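Working notes, beginning with the structure itself.
One chain of protein is taken out of this complex; the other chains stay put.
The chains carry the letters A and B, assigned in the order they are written, with residues numbered from 1 in each.
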Amino acid sequence: MDSLKGKLPPISQLGPFIALFIACVFFALTTDRFFSAENLSLILQQVMVVGVIAIGQTLIILTGGIDLSCGMVMALGSIVMTKFAADFGLPTVIAVLCGLGVTVLFGLINGLLVTTIKLPPFIVTLGTFNVAFAITQLYSQAQTVTDIPDAMTWLGNTFQLGGGAVSYGAVFMIILYVLVWLWLRETGAGRHVYAVGNNPEATRLVGIPTERVLLGVYVLAGLFYGIASLLAVARTGVGDPNAGQTENLDAITAVVLGGTSLFGGRGVILGSLAGAVVVGVLRNGLTLMGVSSVYQVLVTGILVILAVSVDQLSRKSTR
Amino acid sequence: MATENLVMKATGLVKRFGKVTALDGADFELRPGEILAVIGDNGAGKSSLIKCLSGASIPDEGHVWLDGKEIHFKTPMDARRAGIETVYQDLAVAPAMTIAENLFLGRETRRQGFLGKYLGALDKKKMLEESVARMQELKVGIRSMTQAVETLSGGQRQCVAVGRAAAFAQHVVIMDEPTAALGVKEGNMVLELIRRVRDRGLPVVLISHNMPHVFEVADRIHVARLGRRAAVLNPKKISMSDTVAVMTGAMPPESIPAECLAH
Partner (left out) sequence: MLRNSATLTAAVALTIGAAATAFAAGEPVVGLITKTETNPFFVKMKEGAAAAAKAKGAKLLSGAGKADGDNAGQVTAMENMIAAGAKTILITPSDSKAIIPAIKKAQEKGVMVIALDSPTDPAEATDALFATNNYTAGVLIGEYAKAALAGKPAKIVTLDLFPGHPVGAQRHNGFLKGFGLPSNEAKNNELAKPAEVVCMADSFGDRAKGQTAMENCLQKAPDVNLVYTINEPAAAGAYNALKKAGKEKGVIIVSVDGGCEGVENVGKGIIAATSQQYPLKMASMGVEAGVEYAKTGKKASGYTDTGVTLIAAKPVAGVESKDVKTGMDLCWGKK
């Protein structure tokens, strides 16, 4: 039994998948439409924006930081992309690259403030959150951007898979998760991300360029927020200046539910995917059951507390 | 008399921090295959001395030689590349990562071929095998290299840190208070390991406040006082209390009997 325990991942990592499994079983039993290919693929599409934001957020939280600006940066990215295409007539690819450029720039700013001025990430990203929001509102003049080229919403298109329509964007999200998972597990740079979060002093002493690792993580996160902007545009078909307001907390919720420790250095990125999907499953399942959305919020809150407690308790038991 | 075949030598090291002079013309000699303990009261300059040797500090004046060649370390990485490994007081390990991962932290082995060269893929199997081999060599009795460092006891963690330094050092291993905060049994375990490191041919510079431990393992004792080297003592001849007296200045270097000095 002892050796089996040693081989299984710790409960804080398995937890989100167990919770997801239980939730799916529960809704499959209590409603007749939950467990259909169509419904399940729908949920994936609904969580793809938060899911991709959560990739960037996970990386940052793994280094012991946090990013409160993620949703706003995403919104800014989608406004820049859509307005550049609609107002300046730029070809889709260029407009998208411009949007990505803006979100990466914000990532760079966050990273520089954290590494060179050494401000706490919480404070820095609180500031950039406000700046991104203001720029988004001012640039868009609070107007939704319509007339965007079809090519930009391509990721929202679907293909048939076993009775359900799966969007290219959802597939893309899964591919991104797998790539980042492999990178974190199989490369030295990935290990350094964990090391910086687990013991930044140690990484400095063994010669790892800690500042560069941190900066890289923030810039990379900015890239993922940009990809999420594109997915948001693909999903809704417009550039929405009011998007992203709850995505900040939704992304952090997904990461925490996914078993990544807020103290840094611990966590598996696939857990964040499970965390994001669990929230989508709850929302979908409770709607199908006709239960008020207040209960969704309640259950999510309970799960978050459980996730953090499990993480804390499992760490204490190893001492 | 001191042989000229020294592993490390330093003369006239001076280091000032503003108005404070930490090193005031300190000298240092490390012989091959020895454990040299460096002791001294707080403010005596032993940390500053060690920092200059390990690349953590750049001396304002003075010279340092490694294996007969003069060196100018600008960062700890320079010292590491020159084959000097340091075990810091706080161990510099990532507790959530495994022993094998910690051993190779910062110098991970990459796979051969395309995956390794361009994508940075790690050769985890090789790193694990090497970790097992090195730790077995040093007779460190930890069962699995894939357990997280935080699951180990204090003494075992120290062994991991020492093992890491010994595994990669080519010339010198420096240890800063390795037995501090350890119980009797664990402290002895670490001392055993330090002896084995020396026996493998690596000289060890050992900073310690723990006199009994110093007397147990050291071949020679370097006493730092007021930013200089007060004396180098022979633990086999001098008593512990006299050593403390030299350290505090109660016994001036001139009054040390000749046989107590190390030659």
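Methods note: contacts are C-beta pairs under 8 Å (C-beta built on N, C-alpha and C of every residue); 3 or more make two chains touch, one makes a residue touch a chain.
These numbers come from a predicted model, not from an experiment.
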| item | value |
| --- | --- |
| Displayed chains contacted by the hidden chain, counting the whole assembly | A |
| Which of A:25, A:123 or A:142 contacts the chain that the document leaves out | A:142 |
| Residue in contact with the excluded chain [from A:13, A:229 or A:284] | A:284 |
| In chain A, positions touching the absent partner | 31, 33, 36, 38-39, 42, 45-46, 49, 130, 133, 137-138, 141-144, 158, 232, 235-238, 240, 242-243, 245-246, 283-284, 287-288, 290, 292-294 |
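Simple rule for what comes next: only the chains that are shown with their structure count from here on.
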| item | value |
| --- | --- |
| Distance between chain centroids, defined by C-alpha means - chain A, chain B (Å) | 44 |
| Residue ranges of chain A in contact with chain B within the complex | 6, 186-189, 191-192, 194-195, 198-199, 201-203, 205-208, 265-266, 318-319 |
| Touching residues (chain side chain B, partner chain A) in the complex | 76-77, 80, 86, 88, 90-97, 101, 105-108, 110, 119-122, 124, 144, 147-148, 150-151 |
